[in-house]
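Right, chain A next:
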Amino acid sequence: MNYPYWVAIGLLMLGLYTMIAHRNLLKKLIGMAIFQTAIILFFMLISVKRGATLPIVVAGVIDARAYMNPLPHVLMLTAIVVAVATTGMALAILIRLHAAYGSLEEDVIAERVAADAARPPSPPSDRS
Partner candidate 1 sequence: MDVPSILPGLAPLPAGVAVGLIALSRRRPAIREMWSLLAALSQTVLVLAMVPSALGGATLVWQPFSLAPDVPLVLRADPFGVFFATVSSSLWVLTTIYSIGYVRALAERAQTRYFASFALSLFATVGLALAGNLLTFFCFFELLTVAAYPLVIHKGTDEAARAGRVYLAYTMTGGAALLGAVVWTHALAGRLDFQPGGILGASGASAGTLWALFALFVLGCGVKASIMPLHTWLPVAMIAPTPVSALLHAVAVVKAGVFGLVRVVGFVFGPEVLGDLGAGAALAWLAMATILLGSLAALAQDNLKRLLAFSTVSQLSYVVLGATLGAPDAFAGGVLHIASHAVLKITLFFCAGAISVVTHLEQVSELGGIGRRMPLTMTAFAAAALMLAGLPPGAAFVSKWRLLVGAAESAAWLAMTTLLLSTILNIAYFVPIIVRAFTGPAPAAIEEAPPAVLVPLLVTACAGLLLGLFPDAAGHLLSLAQTTATSVLSAP
Partner candidate 2 sequence: MRGHLPVLPLLLTLTGALLVPIVAVISRRAAWPLALAASGAAALAALGGVVEVLAHGTRRYPVGGWAPPWGIEVVLDPLSAFTAVVVAGVGTLSLITSGPGAASAYRRGTPGFYALALIALTGFLGMIASGDLFNVFVFLEIAAISSYALVGSGGGPALAAAFRYVVLGTVGASFYLLGVGFLYTLTGTLNMADLAQRLPAHAGSPLFVGGALFITVGLALKMGLFPLHGWLPDAYTYAPAPVAALLPAVATKAAAYALARTLLYVLRPTELPVTAMLAWAGGAAIIVGAVLALRQDDARRLLAYSSVSQMGYIALGLGLANPTALAGAYLHILNHAMMKAALFIGVGALVLRGRGPGLAALGLGREMPVTGTCMVVAALSMVGVPPVGGFFSKWYLLQGALEARQPVLVIAILVGSLLALVYMYRLTEAVWFGESPPGAARAEAPWAVLIGLVALAVAIIAAGLGNSAIVARLLVPAAAGAL
């Protein structure tokens, strides 16, 4: 049965929905994490073979059909690292956003950005 693939698709949709529907930026971030995880899950699923075991060599067994395809695992290691880095980056941005605007709600931030823009411009300042 292909139900694991349906789970992956479900998670994908869930992640997308969360990213779109919620106004809280942290929740959007969670949605993004779910979205990325769904894709990782998908790749894991395509490496599975019937009757195969983890791709760690068991002494004496050389037949490729006995092991799951290790390549998607390897690719996903990279993808997980990328996801971690992206999430870390996003969290850093959120911390700064909260410090700058005092809120993590999208609409509140947009309001405050607009209010800032409406004030007379000051000379460009140093920012770190």
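Behind the choice of candidates: all candidates are chains of the complex that A comes from, given by their letters.
Note that a residue touches a chain if its C-beta (ideal position, glycine included) is under 8 Å from a C-beta of that chain, and two chains touch if they have at least 3 such contacts; residues count from 1.
None of the values given here were measured: they were computed from a predicted structure.
Applying the touch definition to chain A and the options 1 or 2 in this complex singles out candidate 2. Across the complex, chain A meets candidate 2 through its residues 16, 19, 25, 28-29, 32, 35-36, 39, 42-43, 46, 71-72, 75, 78-79, 82, 85-86, 89-90, 92-94, 96-97, 100-101, 109-110, 113, 116-117, 121, 123-128.
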